[in-house]
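Apart from one protein chain that is not included, each protein chain of the complex appears where it belongs.
Showing subunit A:
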Amino acid sequence: MEFSELIRTGRAQAKLLRGPEAPPLRGTLCVTGHHLLLSPGPQATSDLWLLLLRRVDSIQKRVSGDSGTITLRCKDLRVLQLDIEGVEATLDIARSIEALSSLESVITSFPFFYRPKGLRLGDAWHFHPPERYYKRVARETNAWRLSEVNGDFSLCPSYPRAVIVPRAVDDDALARCARFRQGGRFPVLSYHHAPSGTVLLRSSQPLTGPQKRRCAEDEELLRAVLAGARPGARGFVLDTRSAQAAKQARVTGGGTEAKAAYPGWKRLHRPLERGWPLQESFVRLVEACGDLEQSMDRWLSQPEACHWLAHVKEALSTAYLAAQGVGREGACVLVHGAEGTDSTLLVTSLAQLILDPSSRTIAGFQELVEREWIQAGHPFQLRCAHSAFSHARPKHEAPTFLLFLDCVWQLGRQFPQSLEFGEGLLLALFEHAYASPFGTFLCSSEKERCLCEVRTRTHSLWSGLNQPKEQRKLRNPLYVPNPLAIWPSVELQTLRLWQGLFLRWIRPPEPSEVAWEKVWQIVTDKKTEGCEPTVSASEPQL
């Protein structure tokens, strides 16, 4: 298929309005295969304006007289307005954008064409494979091994080729475990907590079904986990569904671990919202944020804003619980819901952030996202197909990853010195997860990524972000390594709406941004002044 078939009008004269703060831009509008361009006239000094078409979430057109208006609502929550000369041109451009922004094919997407200067293909793709994490675990304990049983993705299509499993369990047993778990997601190591010698595991639900089937290998695997941990360790299965929902899942072949079958393991239910209700809260919240005219009472009584914060609270407190089990009670914790690709990952990744100081560095956090979200098989392609503005009936969309980023932001607010990265990195990850020139968030699993040759044919977001020029945006100037666990408060009085994201394009940002600049200045001042006294003091000896 050629892009040119979808482009109806090459160009038109247009005026672009980018919200209340930025001045309007005038120039020639042009649709290309992947971008919308606005090139100002030759007399203008400003550069070309460029929008990745995949970033468009919904498009609205209106014509009156001999001109038209297109409103573009983007996945990063920005709203743009284009005033275009000519009715025909308006309709054509609208149709072209509509068609090009909703292309489903992965291999014709922009990351496969993006070749930025200064980056080499293949760079940074091998920064964070499971092997790397295994090296660290192997230094801490001997109870785990790296298994390549999933080398051809036949056991579990959503797992990476290599996974970390108990040393005592062989590959054949793993294959049988995989058949007993939904989607083949047998229990694997998520995080080894060296100080207490216990672990965090994740999986999908066991397929007990109405007959309450059992699987000896699965039981053996969990027994081996306890045996490999510190002596006397107990286990908790943290189910992210309610007890009721877990029971009901038996009807469709799923279920949960029977108490009698897994001695030493205790089951806890902490229901987390997922799927459609989560997406709905997100959509409503964004709607509420866009309504500037509403009165104080309406704003406060918006159940939507409340719902989103309720999700944040639930996610953080469940992660708190998991981290508490591992870090304080010295227990092993297995987290799963149904598929084990959404709320499960939310809990395990947040728990690591609470417990593990190295995951709070920039490199460590990137590794965490790569390991616990991308390689762990969170279906980004499906979940992030649309953001909050789409009118299309959602099928698989859910802002689980955004919820994770929000929780991390809340942690950062409560511990402003303990995260090496600032809000900038979280905003960047949100943007790129929904639409990106980089290949990192493409596809829904490692298997698909291999089929599409994402790693050899696209650039990694990490190499893009780790360029020196990006650092100031991403770094937290106040960071001081903190070797302790960071236990957050989950009371409502402490949680806040993430204004930097939800109101990013709505409220005027200047004062707080200027203040942030000043913080940078104070911090960098300190570093340069810190070395000066010694320099001048040594002078007379020369």
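Convention: a contact is a pair of C-beta atoms (placed from the backbone, for glycine too) under 8 Å apart; a residue touches a chain by one contact, two chains touch by 3 or more; residues count from 1.
To be clear about the criterion, contacts and distances are computed from a predicted model.
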item	value
Hidden subunit of the complex - UniProt protein name among "Galactosylgalactosylxylosylprotein 3-beta-glucuronosyltransferase", "Glutamate decarboxylase", "AP-1 complex subunit gamma" or "Myotubularin-related protein 6 isoform X5"	"Myotubularin-related protein 6 isoform X5"
Contact partner of the left-out chain, one of A:I107, A:A392 or A:V519	A:V519
Absent-chain contact - pick from A:N142, A:T252, A:T456 or A:N482	A:N482
Hidden partner interface residues of subunit A, rising order	289, 292, 294-303, 305-307, 309-310, 313, 328, 354, 413-418, 478, 480, 482, 484-489, 491-494, 496-497, 499, 503, 507-508, 511-512, 514-515, 518-519, 522-523, 525-526, 529-530, 532-534, 536-541
